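All protein chains but one are shown in place.
Take a look at chain A:
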C-alpha cells in the first residue's frame, strides 16, 4: 500500500511510434574514413576527393541530429498535466502557445499492430475478448477484476495513436564505391527526362514501401506520417522538389500533415522540427483517442442499467466468485473513457468520466450497502481501493488544473470521509496504524499535487474579508429571513474547512497522521507483548501486518514530511511556521531517540521565541531540551536550561519550579565523569542572554571622580517574584572591572545568613586586597530567595587617572566539580536612555532608593587628577596705543598648599581674526627678534599661597581695533611625577587700541618762477615750492612724550622726471610732552622740479612723517621709543597755472570770482589770445581785508567757443592780523 502503480497516477499523453530513427551504425566506417582521408576544406577544387569526405561529414552531421532527435523524443517522459495540457486548455478553447507532447516509442521498421479482432457482429457467439478482459480466462482480471496496470502497457507500447517513419532520400553518395555522379543539368533544359534513372527507380521503390505501410496503418485507424531526411547535397538539387512531390503522389501521402522533410544541415534545429511535427500530428492523435472513447462508449451503452443489474444479481452460489457486476463494468468502461480522454488531453471530459467511475467504485467499495463484490481483504478489494485512491488523485489534479481549488479540496475530503467510514467497517479504522498510514499518504500526495500546481502558476486562494459589504450588510443577513448557504457569499465568509491552502499545510497534516500512525503502531505492539487475549477484529487484522509495519522507520517518515512542509513554508516566507515545524521535527527526533538532532533543532528555534517573549513556547522547548541534554549526559547544557527555567517569566506551577530547583542543585552536586577534562574551565552562563531569575543592576555613585577620592558603587541583585522558590546560596559574587586591579570578590559567609528580609544592604567597602589572588576580598551573605533584593556596596580608591568600567558581575554557584558562573555582562548592555528609569542609590536601612542624577545604569566612571586651584588675573592699562610696547602682566595666584609649576601660552588675535603683524615680547627693547604672535612662557614654580606676575609687552600694529589675548595656563603640582597630566586653564583678555595721533595735511603753493616760460624757446624745466603743514593732533588719552618729528624720505622717488626735495629746515626742538587733543603743526617745505613741463604731471609719494614718542609716566620711561610713521599726501605741482596744451592759437576768456577776503585791482573779466606753446601772465594785485586763513579769489578761464573751462584751485593764504 505504500506506492501506487505509476500508470495509475501519472499524466498520459498521446503515444507515438517512431521507426527509422535508429542510431546509425556508421560510426566505425566514419572513423575509418577520417583516418584515411584527412578532412579537407569545403572549397576543395578536386571533386573526387571531396565527395567521400563530405559524405562522411554529412553522415556525421546526420548522426548528431538523429541523436539529438532521439534524446529530445525520450526526454519528454513524466511530464505533468500542466506541461502537457498547456496546448489544449481544459475548456477546449483555442490552442494556446504551448507545445503538445507525445509519449514516443522507438520501434522496428517492420512494426505492426496485433492482428485485428474479428468484429463482434461477424461472430457474436464467439466473442473473442482481449487478453486482459475479465471475460477471458487467462486474464489477471478474470472473472471480476476491474482494471490492471497491464492494460496501460498495451496502450503505451502496442497501440500507438500515431506512427511516424523516418526515411532517407536516396542519393548516389549512399552507394558505397559508386562512381561520382555526373553533375545535373540546371536550367531550362533540366527536366524529368534528364532525371537519373537509378534515382527514379530508387524513389519509386521507397514510395512503394511507404505506401504499403500507409495502407496498413490507415486501415487500423492510425495516423501515419513520414519524415524524409534530406542530406545536404539535396539542398542544392533543383530537382528535389519534383522528387518529393512525386514521392508524395506515389506513396499516397497527399493528405495534410503526412509528409515532413528534415533537411540535414548545420542549421537544423531538432527542437523546432519536433515541435512542428508534434503540433501537426497532435490533432490526428486526438482523433484516434476520440475513436477509442467512442468504441468504449459503444460497449458501455450495451450494458444494462445498473439498477436493473442489481436486482438480477442473486447470490446463487456464494462460494463461487461472481463475474464482474454491471456497476463494475460501468466503472471499468468509464475509467477507460477517462483514460483515453486524458490521452487526448480532454481534461474536462476525463474529469467527468473519472468522476462517474469513481463514484461507482465508491459504491462498490461500500462495505454494507454495496453489491458485495468487494469483500474486505480480497485481492479485488485491494485493487479497487488502490484504483479509488488513484482516481481521487487524478480528479483532484484536474480540478487544480482548472483552478477550481474548492472542488479539489472537496474531492479530497469526500474521498477521505468515505474511506474513513469504510475503514471503520473494515476494522482498520482510526484505531489502527493502517488507517493513519493511508491518511498520511493521501495528504502527502495531495500536497505534492498542490506543489506541482503551484510551480505551474496555480495560486491558492487568499480568504480576504469582503470589504465592500462590511459596512452595509445585505438584507438577507437578517435573522428573520434566515441565512442560507448562498447568502454567505454576499456576507463574506468561508468555511475554513473548505479553504485550499498551500502544500506546506498538507505536508504538515500528512506528518501529523504519520506521527499518529506511529502511536497506533506502538499501541498494537504493546497489546502484543502484554499477551492479552482479545477477539477484537481490529487487533487481529493489525497483527497480521505487524511484521511489515515493524520494518518501517516511522520517525524518519514523519521527519521527511515535516521537512517537506518546512520547505514549503520557507518558500512562502512563513518563518514562524517553519519554527513550529522545526519544533515538531525536534519532537519527532526526540521520540525516535535521536536526542542530539532534537537538541540541535530546539537550540535553533529557542532563540526566536526568547527574543519575542513567547515564554510558554520557550518553556516547552527548554523542558524538551533539558530532557535531551540529560539523555545525552550533557551536564553543562542541562544546567543552562535549568537556570533559565527558574525564571518567573516562564510559566510553571510552583511545585514544578521547586522540582527544577532541586534538580539543578542535584545536577550541580553531581560528580560529572564525562567532562572532567573541562572541570577547571568554569561554565559561564550569560544571564543577559537568557530569561534570568535574578536581575542585576549596577551603579557608580558619580560620573566622575578624582584620584585618591573613594568611588562608591552598588550592585543590586533582585530575585524574581516567585523564583527561586527555595533559598539558593551562591559561593561568591565577583565584580570585575576593566582594570583587573580593582576586581572584587565577596564570599558567602555562613555566619552572615540573615533572616529572610525582602531588602538587605551589605557594605563591602572594607574589602581587603589579597596579594595571593590579586583581588579585593570581603565576606557577605549570598543567599537568595524569591522577591528578595540585595544591595552590595563597594568602594574603590583609585590612585591614578583612568576611565574605570565595571565589566561584569559574576555569581558563582555551589557545585562539586566544574565551577558554574552566572555572568551579567554589564559592559555590553545597551541602554535606552529614554525608557530607562532614574538612577537609584540605595541606603543601608531603607528599601526605598533615593534617586540620583541621570537615568538607567552607570557602569563607568572617569577618574581624573584633582586640579590645583590657581587663579589667573591680568594687569594692564587700557586702552593701548598702536605701535607702542604695551605692558601687560599676567598674575598667577597659587591657592594650593603645595607649589605648582606653570606654563603660560599667550596668543594674540584681533576680533576679526585678521593678521596685522601683532607681536608679543617679553622684553621692552628695540630688538624684535624674540617677538612673536604666540608666546610660550615657563613661569616656573609658584610657591604655595603666593602669586607670580609675568610681565610682557604687546605691540599692536597698524589699525586701532580690539585685540583679544588668549591666555592658557598649564600647570601641575611641583611634587607630582613627570607623567602626570597637566591641568589647563584658559583665560581671555581684551585690549582696546587707540591711535596715538591724527594728522591733517594741508599743502600750499609757495612761489613759482615763471619768468622763463614766456621766452622763446620756452624753458621746459619748472620748479615749484610747496608748503605742507601737518597738523598733528594727539589722540592718546595719555600724555605723550614726543621725542622728534622727522621726515622719512622714500628711498626711491615714485616718479622718474619729477624730483622732490625737502628744503632744509631750521632745527627746532620738538621734544615736549603732548597732552590729549593737543594739536601741533609741523611745517615742511618741498621743492618740486620737473624737467619737461609739457610732460603729463603726476603726483609723487615723498615719504612719511615719523614721530618718535613714548608714553609719559607709568613706567613707560623704560620702554623704547615708539615710532609712528604717517605718510605725506602725494605731492604734485599746484594747478594754479593754466596751460594750454595745444598746437594752435587759442582765444581765452578769464574771469575773477569775487572773494570776501580780498579786493583786487585788474580786469575782472578779460579776453586774450595765446599763441601755441606760449604763455600769458595775468597779474592781479590782491589786497587782503580779512585776517586768518582765507581763500584767494578764483580765476576761471574759458576757451572761447569750445566750452572748455579751467580754473585755479582754492588757494588759501594766511593773512596775519596786523599788530595793533
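FYI, contacts are C-beta pairs under 8 Å (C-beta built on N, C-alpha and C of every residue); 3 or more make two chains touch, one makes a residue touch a chain; residues count from 1.
As a working rule, contacts and distances are computed from a predicted model.
Undergrad: From the names "Trafficking protein particle complex subunit 2-like protein", "3143_t:CDS:1", "Ribosome biogenesis protein WDR12 homolog" or "CCAAT-binding factor domain-containing protein", which one matches the UniProt record for the unseen chain?
TA: "Trafficking protein particle complex subunit 2-like protein"
Undergrad: Touching the absent chain in the whole complex: find that residue among A:247, A:270, A:324 or A:577.
TA: Here the residue in touch with the unshown chain is A:577.
Undergrad: Just to verify: which one of A:74, A:157 or A:616 makes contact with the chain not shown?
TA: A:616
Undergrad: Touching the absent chain in the whole complex: find that residue among A:197, A:457 or A:496.
TA: Among A:197, A:457 or A:496, only A:496 touches the chain that is not shown.
Undergrad: Touch as defined at the start, partner being the missing chain; which of A:465, A:917, A:1113 or A:1188 qualifies?
TA: Result: among the candidates, A:465 touches the missing chain.
Undergrad: Kindly note down the residues of chain A that lie in touch with the hidden chain.
TA: Counting over the whole complex, chain A touches the hidden chain at residues 462-467, 470, 473, 477, 479, 483, 485, 488, 491-497, 499, 501, 505, 508-509, 512, 572-577, 579-580, 583, 609, 612-617, 620, 835.
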